[in-house]
Each structure stands twice: as C-alpha cells, then as structure tokens.
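Only one protein chain is missing from this complex, and each of the others stays in its spot.
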Amino acid sequence: MAPRGDRSSGLRLILRHPSGIAGGIVVAVFTLLAVIGPLIAPHGPFEVVYNPDHSVLRLAGPTVRAWFGTTNQGMDVFSQLLWGTRSAMLVGLLSAIGSVVIGTMIGLVAGYFGGWIDEVLMRLTDVAFGIPFLPFAMVVISITRPSLGLVILLVVSFLWRTTARVIRAQVLSLRARPFVWAARAAGAGHLRILLRHIAPNVLPLSFLYAAIGVQAGVMLEAALSFLGYGDPNAMSWGTMLNAAFQAGAMRSAWWWVLPPGLALSLFVTAIFMITRAYEELLNPRLRAI
Amino acid sequence: MMPLLEIDNLEVRYRTGAGEAKAVDGVSFTIEAGMCLGLVGESGCGKSTVAKAILGILPPAGRIAGGAIRYGGRDLVGMPARDMRRIRWRDIALVPQSAMNGLDPVYTVESQLMEAIAAHQAMPAAQRRRRVAELFELVGLEPGRVRDYPHQFSGGMRQRAMIAMAMVLDPPLIVADEPTTGLDVLVQDQILSQIRQLHERLGKAMLLITHDMAVVAENCDRIVVMYAGRVMEYGGAAVFRTPYHPYTLGLCNAFPDLADRGQALISIPGTPPSLIAPPEGCRFQARCPFATSRCATVGPPLVAVAPGHVVACHHADQAALFRERAADPATWREGDR
Amino acid sequence: MTRLAQAALRRFLLLALTLWCILTIMFALFKLLPGDPTSIFVDNNMPMEMIEHQKQLWGLNDPMWLQYAHYIANMALFRFGDSFFQNQTVFEILTGKVANTCAMILPALVVSVVLGTVLGALAGWNRGGRFEQATVTTALVLHSAPSFFVGILALMVFSYQLHWLPPGGMVSLGGPEGFWPLITSRDYLLHLILPLLVLVSREITGPILLVRGAMLEIKGADFIDILRAKGLPESRILVHATRNALLPLVTYIAVMTGLLLQGQVLLEIIFAWPGIGRELVTALGDLDYPVAQGALYVMAVVILLLNLVADLLYGLIDPRSR
Partner (left out) sequence: MTRRHNDGPTLTRRTTLGLAGASISAGALPGFAADAGITVTNPKYEALYRRTGTYYKNDPQWVSWTTPRLTWPQAGEKVPELTVTIPNVQTNWLDAWRKFAADAGKLGLSYNIQQVSEARWLDLIGLHTHGDIEVHAAILRPERIDPAEWATSRAYGLDRRNYGEWVNEQYDAVIEAQVAESDPVKRLKLVQEAQRILADDLYITQFGWGPGVIEAYNSAAWDGVVQTRGFGIGSFNAFHTFLRATPKTARRKMIVGIHSLLETTSIIAAGNNMRAIGRMIYDRLAYMDENLKIIPWACESWTRIDDRTWDMKLRPGMTFHDGKPVTIDDLQFTFDFMLKYERGNFWTANMFLAKTEIQDAANGILRATFKQPYGQFESYFLQLNVILPKHIWQNIMAEQGVGDDPMRVRIDKPIGSGPFKFGRYRKDAELQLIADKTHFSKPSIDEVWAVATPSIDGLLGRLQSGDIDLIESSDTHLTPSQAKQLADSPGIAIVRTPDLNWLHGVPRPSNLPWRDIEFRRAWHHSFDREFLVKVVWEGSGRLPAANTFLVEGNPWNNPDLPPVPPFDLDKARGILKGAGYSWAADGRLVYPAPDDANFRQRVKQVCKDGYTWGGLEMIG
C-alpha cells in the first residue's frame, strides 16, 4: 500500500516512469480532442463531402479536402474520428466511474461486514462473473433499442465485478490490521471506521481499477458497435469500423480503417501504460532500484 | 598450516538511491580447520554481508569492491561460476538467518535436502533418502515427517531442518548467520546446543554470526567485533573477558549476564553512522564516551594488545580505566558528543 | 469426507446457486420480450382454436410461477426445447457448437498460459533488462489492439495477400467428417493458426504480467538465496521460482476463459468459425429465443465450471491451502 505520506513522491515517481509519461500525454491529447474535437471537426459525423462539381467525394484517400480521406458514402473520416473520440471518452469515463463506485462500495461492505452480507454480495459477483458480457449485452440490446446510454449501463453493470473482488480482498486484509482494532476499541462506529480508516487506504486501488474500467469500457463499446449493436446516432470508433466492415472496405480503404483501429489501440495502450506506472507506485517491490 | 578460510581486507559496496554504501570497509580475519569464530556486532554493521560475500550470494545491488576471500588457498572473489558452484555447500554450507522461509514452500523438506546432495554427487535416490533420514535423527526431527511441507513445521523444526541440510555433504566449514533470531528463548537454546555439537563432536569449522555477545562468549574460540563495516576488536575469549575497545564494553553491558542479576542494563546512546559518507577517524567516536579530538580526525589502526588480540583504538592503553567507568551507567548518559 | 472433497462439495453447491441466479435473470430478461420465449409456435394463418391448443401445449396459460418452475427444471437438465427455425433440439445444435468453440479456445488458452508463464518468468528474472522491457511493451500493445481489428489485418495479410493460410472456417472444403477426425487433421491445424495467433496475442498479456509480478516478489525471497548457496545451477533455481510464481496464475485462468469466451463472438464472425458465439448472433438475428437462451446459458455454465476447476487446481498446486 502506498503510505499516505508518499503522495508527492508518488507523482514524481510516475513522471520518472517513461511509459507513465507517454501514457499521460496520449490520454491528455485524447481528452483535449474529445472536448474541442467536434468543434474543430470540418464536417458533422454524418455529413457528406462533395466535390466542387457536386459529385460525392467517395472512398477517396487522404486529400486536402478530407485529411483522412472519405468513407464509401463520402463522409469525412477525420471528422468522424474526432466525434468518435468524444463518445469513446464518454463511455470510458462513465463506465470507469460507475464500475469503480459500485465495485468499491460492494467490496468495502462485503469485506468489512463479512458474514451473510459478504456471502450474498460475493454470490452476486459470481453471477456477474458467470454471465459472458458481450453475448448478454447483445441479447439485451436486441430486445430494446440500441443507445449509448444503454451500452454504458450494460458496461457498468458488469465491470464492477473485478473491482469488487479486489477491493474486498484488500479490505479483508485491512480489517485485520491493528489500527482498525484500535479505532473500534476507541468506540468508533462502523461507518466512521469505514470512511475514515479503510476507504482512504483502498482509494489508490480503486483509481487503478478506474483506469482499467476506462479501458474495458472503451473496448466493450467498440466491440458492441462493431457487431452492429452500437448507438446508430452516436459516432464511435466501433461504429466506424463496423461501417468499414459492412462496406467490405476493410481490405482496401486503409485510410478509413486504420485511424479508428489505431486510435482505439493507442488510447487503450496509453491507459494501460498509466496503470503499469501506477501499479509500480502501489507495489514498492516492483520499483526498479 | 594454511588457514581454512582467510578474509583479507574485504570491501563490499551496496548501490542505494542515495549513492553507494560501504557496508564492509576493509575486514580481515582467518578461520582454521575445526575452529569456531564468532562475528558479533549491532544489526546493520555488515556481518551478514560478510557471510553473503563468502558464499557469493550478494543481492544484485551489492558488489565486492576489494580484498580477497581465500578458501583452501584459492580466492573465491571473481572465481568462475562453475567452480564457485562446486564449492558452495560441498565445502561451505549456510545456516540462514530466516528460519521461517529458508525452505521453498511448494517442495517437501525431504526433496530439498535430497536436491542439495544431487547437485554435487551422483548418488542413487534410495541412498540419498537414507542419508536425509539419518540427518533428521541427528538434529532431533522424526524421520516420519520427512515428506511434510515446510509450512507444516514449527520455526524451531525448520531451523533444525536447515541444520540437517547444511550437513548433507559433510562440509568442513559451516556459516551460521544469526541462526537463532526470531525463535523463542527455549528453542534458541536447543538450536545453539545443536550447533555446538556440530563444532565439538563433528569437528566442523564454524563462522557464527550474531548480535548476542553471550552466544559468542559461550561457543567461540575467537571473536571479531564489527561496527559500521569495520573490525573494532579481534581476539580470543579475552575479547569478552577483558575487552579493550569502548564499543566492545558497550556491547557486553547491553547483554544481561545471569551472574550479576539486579544490574540495570546499560545501552549505548545514539545510532550507527551513515555508511554512504562515513565519518573521518574512528567510526564509533560519535557515540564513544571516551572519544578525544584525535579519534575524530585519524582512523585508529589495529594495535596488538596481547598475542593474537588486536584493537582499533587510539587509547587502548587506558582500557582498564575504561572498563571501570563503563560499568557506571552515568558514563553512557552524558549524551552524544 | 476429506477436507478437499468437502471444499469441492461446498464450491459445487455455490456453483449451483450462482447458476440458479443466472437462470432467474435470463427468465426475467426473455420474459420482457414481445414474444414470450416459452411462447407457442403458431403459424399466422391458423384459426383461433389452433392457437388456443398450442397455448395449452406450451403451458402459456399457466400461472407465472409454474412456468418459472418448468423453465428452471428444463434448463437445469439442459432440455432447451426445440429451435424455432432449425428443427433440431437446441441441445443438439449447441453441443456441436460448444465443441467447435472449445476447439478454438482451449488451444489458445494452453498456448497463452504456457508461453505467458515462460516469457513472464524470464522477464521477471532478468529484471530491468532489455528482454523484460521488450516483452512487457509488446504485450501491452498487443493486448490493447481490438481483436476484431487485428483479426481482419491478419486475414488480409496472411490469407488474402500471401495465401499462406486459409481464409477462415474450421476446415477446407470436403474436409474430414465428424468432430474427432476433424480435430486431429492437419487441415484443421492450418485453419487454427490465425485465430490462435489473434487470441493468444490478446490473452497472453495476463499471464506474462502476473507471472512477472509474482517472480519479482519471489526473486527477493530468502529461500532463493539458500537455493543458490546450495550450489544449484541458475536454471534449476528458475524452475523453483516459476513453480511458486504459478499460484496467482491459476485463479486467473478462470477469468481468462471468461474473457476468451466472451470475445469469441467477434472472432467467430471474422474467421467464419461455426462456434457458439456465432450461433448466438444468428439466433438473435432470427429471434430464435430457445437457441439464444441455450447458448447464453451454456456459456455461463462453461465459465463457472472452469472457475470451479481453477479453484480446485489451486488447492493441488499450493500445498499451503490444502
């Protein structure tokens, strides 16, 4: 556990960690793009790019009029990428927050109170682990209407399972620590102990799983959109890849396929880099002497 | 007659975040065949580092920066790995400090002992199994529990198993690095008697490393007192009976002697110096109640005060006076210089 | 009953309880559909009385709890009823498909675990070296690339352009009949290479990082010094360390299968692999609920069974927990 006093040097540590820095920069760039992207995007996500002679600029490679080229229906790939960044970040962020909040809470309560509460919550986690996410999400979406909100809800309703288990294990070990006994002996109520003593120690771990949540959220949204279960009105990287896949352009229109594919990989790798750096902060032994 | 093991001006340095620490800064002593040498000092004075240096199992951050470790005339420092491997355990065995996790938790105790034999001699498994059972009995463990896992042994039993393992190849020299730390007093006594047996009955040369002055006094023919990586005093039993160096005096005070019960224990104030930038002159001067300005500037050389008994102190001649004043707690309470 | 059997029994009961919860969720889920999954099978031009007869046949008029009880009983006994469009029992359809899916997942699982352990151990052992840096970074990048994207690129390069490997499917035209001859045929192995590469490239990161992390812990352990002091060669010490580093990996294997199984849907579409993932997609497309329901349930059972196996395996490997 990173001793609390170590916070400032913690940041210094991440900065000293090469991949940590690289990851940080890439995520910062993506966040910036997500915010200003749609404003600077030359075209709307579904807007068609026309040539001067009003014919459609279709499946064109990167040109001055469309920096990343156009899709089979003449839509600008670069603008779609920018709009896609916004939904990717949105999904990533919300699913991370959601999964971490729920996961941490369940982990805290299960780990701290134990007994039948723990048993029930852990069975709930087993159930969440038992159901394969992608197929389940497809069934739910095929019943109702596909929308970004539903995708986020589904991702959140699954991602908390790993966080819960990890946090619970952490809380179990913390609960046995002397300082908790001492606090109880001093007459502190359960809530106070949970919030004042245990939660702060668990937070660093929750942040770690928040990052993992972002990564899983973005990947799962891309997978669902690729299968055609994404939100048709929201432009996301997965939808771009699905459109290319449906248009059978994967093999030829590299300018249409590479940007979303690479953006997805880059964004997820960056998050992964940060988690690696952060994990070494958490676990001193991993630190290279 | 050539000594079994000769440590000649050994220097060991550790890489740390804040620069290189001189853990062992010029240590020399020799061990004759069948002799038991005690290496004693506070924790962090570098005694365990000497043991690790001898066996060549320094952690990645440590390196031997100078001096030599001669075993049977051959210098172990820089010896090719294959030859070094042959010497380990066949000639020099180790009884580690960490009794609790010296054994691999996922292998049975028997297999780990047999493995030590197999690494050096081609011996059929049945014969190795008999050898292990025999040693188990020697150290007082039931042969029936040979196939247990380490976690099924108590701390004392595990240390006995380690001793048994050290004996599998009947090595001439055994290095015991604080074999009794972490064990309760009763078990400590049993382990020490086991080790004494090795030395006396089986004639094994011993390098006994401890911070407990009484253990060294009872068991060892010669004693080396180390402080902050340097030898303060080196000699026979006299080092314990009539210590010359103020630090040795302090050490003797710090350990209760059943003889003079009722005496308040006297501890040495202050803490050992940083090894990254060790002070000029005598390293103990900051905590030495008798230190003079000369102690702070010039490093005291090893001076012979009796045949086979040397001391690293400018004022060794006032040792008798020091011994009297050292017995008075007030001397040590005057606070650091 | 020995302690191990008792532990196994307790876990088995827990598994049953979890499955029961999953079934209840699925019952509620499919109940929300416009057409009730246990609904009658009627043709649209049938006169009214025929509809009533069918409703009776399928117990549609029974009270909800009775339908629920029937549902649980049938599903628990793997009686999924008949598919609406493929006049075969769902069980028959799914057994073939689960076998095909396992034929892709299990080799990928084995390769990822074995290769991952070796790479992870080596990376952990020579800490800070170039090898560790290279392995960890490649693992990170491979894990992050979306598997469907990598799959298509792999197909594009190795199959459509270079013609080294077949363009998907389990076996080429007129391949051997029957599951066992197919699995053991060279042709099948040729078809397995690409999907295996994609799956392994995504899933190997887990074992590598886990074993490496565990190795770093063990590298500093005291018994390693003793092993070295015993004069054992470095390779022997590495074996000792790896055996200890395996422990956290075993529990991860169960999670891994869950991940493999769920990501399967995408790869089966890209590689035209007749597995359970693709069956579910088609079933959903056709609104063939018995098959979709059966597929989802079988996947859940496979995941939970593997969790159980991993727990018991952990007991075997780690003597301390026995």
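A few notes on this one:
Should a chain be cited, it is by its letter among A, B and C, assigned in written order, with residues numbered from 1 in that chain.
By definition in this document, a contact is a pair of C-beta atoms (placed from the backbone, for glycine too) under 8 Å apart; a residue touches a chain by one contact, two chains touch by 3 or more.
Please read all numbers here as calculations on a predicted model, not as lab measurements.
Among the displayed chains, contact with the absent chain in the complete complex occurs for A, C.
The chain not shown here is touched by just one of C:Arg202, C:Lys219 or C:Arg278, and that residue is C:Arg278.
Considering C:Val90, C:Met104 or C:Leu155, the position touching the chain not shown turns out to be C:Leu155 (whole complex). Among A:Val26, A:Val56, A:Ile97 or A:Leu203, the one in contact with the hidden chain is A:Val56. For the chain left out of this panel, the touching residue among C:Ala121, C:Met170 or C:Ala310 is C:Met170.
Among A:Phe46, A:Phe113 or A:Phe207, only A:Phe46 touches the chain that is left out of the view. Listed here are the chain C residues that touch the chain not shown: 33-36, 39-46, 48, 51, 55, 60-61, 82-88, 93, 96-97, 152, 155-156, 159-160, 163, 166-171, 173-175, 177, 269-270, 272, 274, 278-279, 281-282, 284-287. Chain A residues in contact with the hidden partner, per the touch definition given at the top, are 46, 48, 56, 58-59, 72-74, 141-143, 145-146, 228-229, 232-233, 243, 245-252.
Note that only the chains that are shown with their structure count from here on.
The greatest centre-to-centre distance from chain A, using averaged C-alpha positions, is reached by B. Of all chain pairs in this entry, the one linked by the most C-beta contacts is A-C. Work out the mean CA point of chain A and of chain C, and you get 23 Å between them. Shown for chain C are the residues in touch with two or more other chains, namely 127, 220. Residue positions of chain A touching 2 or more other chains: none.
Looking at the complex, you find that chain C touches chain B at residues 127, 220-223, 225-233, 236, 240, 243-244, 317-320. Per the touch definition, chain B reaches chain C in the complex via residues 52, 55, 57, 59-60, 85-90, 93-94, 96-98, 101-107, 115-116, 119-120, 149, 151, 162, 165. Every residue of chain C that touches chain A in the complex is listed here, in rising order: 14, 17-19, 21-22, 25, 29-30, 32-33, 127-128, 136-137, 140-141, 143-146, 148-149, 152-153, 156, 160, 213, 216-217, 220, 255, 258, 261-263, 265-266, 269, 277, 280-281, 284, 292, 295-296, 299-300, 303-304, 307.
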